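One structure coming up, written as structure tokens, with questions to follow.
Only one protein chain is missing; all other protein chains are in place.
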Amino acid sequence: MSDRTETVAEIRDLRVEIDGRAIVDGVHLRVRPGMVTALVGASGSGKTTTGLALLGEYPAGARVTGEVRLAEGGLVGYVPQHPAAVLNPARRVSALLDDIARPQVRALPPAERRAAARELVLRALSDAQLPDAKALLRRYPHQLSGGQQQRVVLAQALLLGARVVVADEPTTGQDALTKDRIVDQLAAVTARGIAVVLLSHDLDVVRALADEVLVMRAGRVVESGPVARLWRYPRHEWTRRLLDAQRAAPPDETRTGAGQPVLEVRHLTAVHGRTTVLRAPHLTLHPGECLAVMGRSGSGKTTLARCLAGLHRDHDGELLLDGTTLPRSLRHRSRAQLAAVQYVFQDTRAAFDEHRPVLDQVARTAVRLRGADERAAREEALTTLDSLGLAEEPAHRLPGELSGGELQRAALARALLAHPRVLICDEITSGLDTVTRRGILDLLAGLLRDRDDLSLVLITHDRETARIAHRVAVVDVGELAGEGRARQVLTP
Amino acid sequence: MTRHRFALGLTIVAVPLLLALLGPLFAGEPGPRAPSFTLGGGHWLGTDFVGRDVGRQVLHGGRTVVLTALAATALAYLVAVPVGLVSALTHVRRLEELLMRPLDVLLAVPSLLLILLVASVFAPGAVGLALLVALVNVPDAARIVRAAAGEVAARPAVEALRMQGESWWRIAVGYVGRSSLRTLAADAGIRLTGVLYLVSTAAFLGVGVAPDAADWAVMVDRNRTGLFVQPWAVVVPALLIVALTMGTNLLFDAALEKSSKRKGRRP
Partner (left out) sequence: MRVSGLRSFVARRLLLGVAQTVAVVLLVFALTEALPGDAAVALAGDQPDPARIAAIREAMHLDRPAYERLADWAAGLARGDFGTSLASGRPVTQYIADGFGPTLLLAALTLALLIPAGFGLGVLAARHEGRLVDRLVSSATLAVYAVPEFALGVLLVTVFALKLAWLPPTAVGYGTDLLGHPAALVLPVLVLLSRPVCSLSRLVRAGMVDALASPYAAHTRRYGVPGARIRYAHALPNALAPAAQQLARTVDWLLCGVIVVEALFVIPGLGTVLLNAVAERDVPVVQGLAVVFGVLTVVLNLGADLVAHRLTPRAGVAA
């Protein structure tokens, strides 16, 4: 038990300041071998800065005080959120690993170095659970899947002989199956006595992996302790909010409609070039209903949404709005039809014109689709934005000056100004931290409650998000695999 | 560093540019012809191959180069921007192919070769040269517009605008065109330098100008025979052309770096 109390890395009273503003302030952290220390908090809470401090890296122009101490020979490895970014696209996997192995075999006579380095590389690959090393080594990074890339980066850390691995948001944007695999992998790393510092806002993963949790907010650690204690008896208000954000309220079941569906899909087969990407024989949406479409990334669920919205035109089959045919491409839809089916994009920032104030862009919907005059449209836009929790002052700013959560609210307002019958939301919560995500989901649930005529289609890979739906349809490898009441489908 | 280069470029380009635009106003009446390639004798820079005053020729000789280059650059964009925008925004693949493929083919012909080829048949004047230089620049410019606009047109913002029922013009000009402006401005600087190069080289080879024209490039060519007797008639116009092209390039490069830095600082 003695090695459990030993410390491989320690941060004492760390303060990182940029332009006089502290982004990390008074952080203490002890990292022990074989243990997982998790830093949780919303984006911008300072957890990445703290994690990188262990690697001796700070943002450009930062003033740093405090102490970062590593144990004797305590090398630190790093697994970033986007592993592709740290793998040189112009070099093969073998070369990327060889570079790290080479200094370790320098003591050997030159003739033996190559074989010894190869031996080290192969061992690291098998430790990182990468089978079929021979084929893998010959590939370039772009020829690997996202999971393989992540494991190659992990293999680099193992090859280095790291005693601490900093993993930055390793599960963000991944589907449930991939998440499970990443959790297994990190658990295997700790089993080898290596310490893991996990930076994440994914509380499921933190709960499954962490021994100790530090809750960060605005650069400070507001609470820390063993994971079980923290979950059961959160002491700080912010921790409580963070945890509450995960526990969603089930939807109001009384109003799931019968009668004529507002939207109906018949014999839909969508293609990309020559490959079929989605088959959906039949799908309906009733007035006032919320339908969640779930599936792994690449399963074709976004294609389904884009077909409904008229953004993906290469498909056979029929779309019916209130029993009448809806043109495939939105270029051929009338204003009333455009207004009836609205779409909110996953990448909100990219879905706004960066040169015009948000309010102007939101108001245009009412002008173009409902023939409202300029002034009335702005009035309505302000009211709608306000009801969605976006004040007037930020609404006058450019999109670049708003946060992700604020922009997502503006995007919802932009769609709602059309007075849509069907609102399609494509992964609109996936880039957001837990608290902001909860806010958006509450908003959607509120919309369903308050607007009788509005139906929602939620495209998501996230069970939490799907919980606000009445029904869930599952898409798997391009096939509509089944549907059912949300309660039945989501109960594990 | 960037400020320095901006100032340096401006200083270098100012002399030839002012001479080119304002020189003809100060040139005065042509005097009587003197013997060829002489120095002194009331001629500040000596005389040229037919005995004209070099100083006066220099004052006259920049206007054609600068105006032809500016006109050719503007003309090239006049064609390239609509072609690039339409082909980036259309969803009809055949229209895009129809617009862009012929340009790919034209891109294969070396620019000076095409100009010489036409010159062998037509003997174009300054207007003809501007048209020709514009023509050889259209394929590349259209490709750049197409690429810049294509990148913007693929953004969800364009789909969001369509979802709002915005008109084609508002999407194409108000959003896609405006968002591509920075790339186009950068390209225009590079293109103007290239056009200056091509116009003056063509003039040096005798395309688009009269053999005794008052043109810096023609002066370099025609007065070369007297280089050993009267170097000023060659060196001064050559230096002016060097200053014009070099200064333009430094200026645009510095301006570009400045604007990209400003962009980088925004959140």
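Brief remarks follow.
So that you can tell them apart, the chains are marked A and B in the order they are listed, and the count of residues begins at 1 in each.
Note that in this section a residue touches a chain if its C-beta (ideal position, glycine included) is under 8 Å from a C-beta of that chain, and two chains touch if they have at least 3 such contacts.
Treat the numbers as computed from the prediction; the structure is a model and nothing was measured.
One of B:F6, B:Y77, B:Y175 or B:F204 touches the chain omitted from the figure, and that residue is B:F204.
In the complete assembly, the contact with the undisplayed chain comes from A:Y78, out of A:Y78, A:W238 or A:F352. Against the chain not displayed here, chain A makes contact via residues 55, 57, 77-78, 80, 84-91, 95, 99-100, 103, 140, 142-146, 149, 156, 160, 298. By the touch definition given at the top, chain B reaches the unshown chain through residues 1, 5, 104-106, 108-114, 116-122, 193-194, 196-197, 200-201, 204-206, 217, 220-221, 224, 227-228, 231, 234-235, 238-239, 241-242, 245-246, 248-250, 253.
To be clear about the criterion, only the chains that are shown with their structure count from here on.
One inter-chain figure worth recording: chain A and chain B are separated by 48 Å, centre to centre, where each centre is the mean of the chain's CA atoms.
Those residues of chain B lying in contact with chain A across their complex are 91, 155-157, 159-166, 175, 178-179, 266-267. Across the complex, chain B is touched by residues 309, 311, 313, 329-331, 335, 338-339, 342-343, 345-347, 350-355, 364-365, 368-369, 400-401, 411, 414-415, 418 of chain A.
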